[in-house]
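One structure is given here, and the rest of the page talks about it.
A single protein chain has been omitted from the complex, and every remaining protein chain is retained in its original position.
After this line comes chain A, so read on.
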Amino acid sequence: MAKRKSVDRQDAYAKITGKAKYVNDLFFPGMLYVQTVRIPVAHARIKKIDGTEALQLNGVVGVFTAQDVPGINQRPKDRPVLAAHETKYAGDGVAIVVAETKEQAILGAKLVRIDFEELPYVMNPEDALKEGAPILHGETNFAASHQAIKGNVEAGFVEADLIIEREYTTQRAMHSAIEPDGAIAIPEANGILLYCPGKGPFNIKRAVASHCGLHENQVRVIQPALGGVFGGKDSDINVIGARVTMAAMLTNRPCKMIWSREEVLEEGTKRHPFKLHYKVGAKRDGKITAMEINGLADVGAYLTKSAATVWRATVEATGPYNIENIFTRIEGAFTNNTVSDAVRGFGSPQVDFASESLMNELAKELGLDPLKIRRINGFTEGSITATGQKLECVNLMACLDKLEETFPVNKKPSDVPVGKVRGRGISCIFRGEAMGAGFKEKDAAAVNFNVEKDGTIVVYSGITEQGQGGSNVVLQIISETMGVNIENIKMSPLDTAYVIDSGATVGSRGTITSGNAALVAANDAKMRIATVLAEMWKVNPEMIIFLDNRVFIEDQTHCLSFKDAVNLCYTVIPGVYGHGWWSLPPVWWDFDSNSGETYASFNYGACGAEVEIDLVSGKVEVTEVVAIHDVGRIINEEEAKAQIAGGVSMALGLALSETIATKNGRLVTTNFDKYLLQTIMDSPNITAIPLEAQPANNPLGVKGVSESSTATVSPAVFNAIENALGIRLRNLPADLESVLAAIETSERLGYLKGGGIHE
């Protein structure tokens, strides 16, 4: 197939004119405002909650607690709608105040009197597993544990000429969508209508129904415009959805809750911090003989999807390398920190940071080029992973070739200003696609559409548009398959009353599942139309061509506009529509033997980063990033590049500036003045390269594009820092303090800092 043209996004117009309606832009008659009440300590036993004073405040309509939750408040180890007896982190909600105005709700929340007893808390997963640590759930703080074992790791180390051991840590970080989380619930005759921006509308519906004692058919979720997700708007939005729903049920009025930025940071879920210990053995020539990995993740106060995150990390922990002997065990422990949950990358950024830093450390010890060691050990077609899975459509070497061509890692930096040093680093990745065997449900999506009598196509898809351009992919596939201009195809708003449950838009599965489903649906509609015309035209249906808003046969003896063809069909058949389902091949995982088909496919990537470091301040400026990602086949090139660039930018925050900090069990980083996202001033020159090597094994040949770039950047940056300073940093992020501390320990750098001569 010819290379596709980039297409402008249909959702852009509403967004550039301010006409797009996000949840906070919606108002309904009689709407009340809901504010959450929290206890400002990390761990507490709730003795009494007294709303009397709050209720006396003008405008306050109700004060509700866990006792008022209409359904199942909490499942074991998971987040409650409102904490009933005990709060497990400083963000836990214990009550909600419902009032006529937002100001009154906030004021009312301050007047709720809570009698509580502060309990001992634990903020570090290693301490959490020690004897005598305060226990968060049940008998132990153990939350999850996964293993991947291959060959005989001891024997592998015996074979090695060199063994090194290193430890890496990653920090707690946040999605930080610029849109704060929120929802509106409206009581209706048959239940609740929920305006709720989330990446899994049907998950929200199920969670809210269960929390609020409703049947699933009594909760309808309409998705407003989504102001960014990045793995968030998931567990948090379920809790928010349940709180506004219970408020609406108890007051019988529409209820809105929008978290302030402070609340997003205090209560919202975060990326899991990991501590990862690696032991690796290799031959002199660079061939790795064994790798042993032990890791511990901080799950935070509740379980949510931590088991799946740790599982993905376990599957991918070695990095994309052919190793005969592997032992990986990664565990997760509860602490009184904010809840850890999905964030763009879902466990991959943590292990990729460690394994790719390790590869450079190993290369250095062996006196090898960092690219060479990756080529020696890297996955090729048919390689076997740590979990015993045989790989297909492996494009790692193609990514490394492209990296070598676009980012010569050994290029000597020129024009380095006095007092600064520069360095270059690389990394690579393999990453499981879509949900994988860590989740039980079938990984499938549906796309349906109606063809209207004016020739427009109205599409319904369960995959959410959260900024990634996923809707446009569906429109594009229908457009090219049906030969109809994309302007004549419209995506309907996502409403669970009409669309089919297609799972959550996570794991970079949107394009793979809904893109292929759109293809099936378009072919279905085409066949329906072609059958009618073939009969009239007395030709074979296969002879009918759909192109440029026309339907015709090659010699043009029969030709109709698409619209006329559709109208003709309506005189013969009851409807003109396309239905399409597509699901990924099944995957499985056996927890006893620790093996299985983990993901139906993997994508590959490679990254290069150049840094310039100010020796006086310790500031690391990233001057260039090249990010190459195997996307199978490109649907919309500029948008694919934009996804990669966005992932890079988010990852630069992870590498350099973003850390959720706490003191005495409470959050210190409560807004964007302390939690530092990358700004336009920090943004380097990013070259995003979506690579078309071997296509993936699905009809469109596509792979996911949104997450791998979030993983490869931090190791490339840290390898570049090492290249510049000659000092290895192993703890994310490389903020001013840690870089400066490293510089201060180095005599050579002290000399350079004073304006010495460059090497």
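FYI, a residue touches a chain if its C-beta (ideal position, glycine included) is under 8 Å from a C-beta of that chain, and two chains touch if they have at least 3 such contacts; residues count from 1.
Please note the rule applied: contacts and distances are computed from a predicted model.
Visitor: Which of the following is the UniProt-recorded protein name of the chain this complex doesn't show: "Nicotinate dehydrogenase small FeS subunit", "ATP-binding cassette domain-containing protein", "ABC transporter permease" or "Tryptophan synthase beta chain"?
Guide: UniProt lists the chain left out of the view as "Nicotinate dehydrogenase small FeS subunit".
Visitor: Check each of A:N395, A:Q466 or A:S502 against the chain that is not shown and name the one that touches it.
Guide: Residue touching the chain left out of view: A:Q466.
Visitor: From the list A:T17, A:N410, A:Q556 or A:T745, pick the residue that touches the absent chain.
Guide: In the full complex, the listed residue that touches the missing chain is A:T17.
Visitor: Thinking of the whole complex, not just what is shown, which of A:Q67, A:T140, A:N190 or A:T679 touches the missing chain?
Guide: Considering all chains, including the one not shown, the answer is A:T679.
Visitor: Tell me where the left-out chain touches chain A, residue by residue.
Guide: Those residues of chain A that touch the unshown chain are 6, 8-9, 11-22, 24-25, 27, 175-180, 225-230, 260-261, 466-469, 638-639, 641-642, 645-650, 671-673, 677-681, 683, 685-686.
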